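Removed from the display is one protein chain of the complex; every other protein chain stays in position.
Then we have chain A:
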Amino acid sequence: MRTVLKVVDNSGAKKVMCIQALKGKKGARLGDTIVASVKEAHPNGKVKKGKVVYGVVVRAAMQRGRCDGSEVKFDDNAVVLVDKQGQPIGTRVFGPVPHELRKKKHVKILTLAEHIA
């Protein structure tokens, strides 16, 4: 709630603010879906400022444990905008994305990504 995340796809938005984490009482982590409101957007993009969108968290500053004992954490909090069915709105994803998305059934975002951490 109220976390401002960076948008790393070319959907037009630049910053969104989380208004709800869809799963989990303690908040959304890496790989979870959130409901967010667009706070800053590019002038001609697919989403406009003030729109309520869904997003998938692709980078989080909080470390996430992997099953072999290692942990991953990134420098920033980033999100990729999706629609309600889980289809990404943008066509490219910038920056590294972690493997956790595969397990969470976000293979589409992984295919659009340029680098997989």
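Going forward, contacts are C-beta pairs under 8 Å (C-beta built on N, C-alpha and C of every residue); 3 or more make two chains touch, one makes a residue touch a chain; residues count from 1.
The rule is short, and it goes like this: contacts and distances are computed from a predicted model.
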Omitted chain, identified by the protein name its UniProt record gives, among "Protein Iojap-related, mitochondrial", "2-oxoisovalerate dehydrogenase subunit alpha", "Lem3/Cdc50" or "Ataxin-7-like protein 3": "Protein Iojap-related, mitochondrial"
Touch criterion as defined above, residue of A:V4, A:I19 or A:I116 at the omitted chain: A:I116
Contact footprint on chain A, counting only the chain that is left out: 59, 63, 66-76, 85-87, 91-92, 95-96, 98-100, 102-103, 105-108, 110-112, 114-117
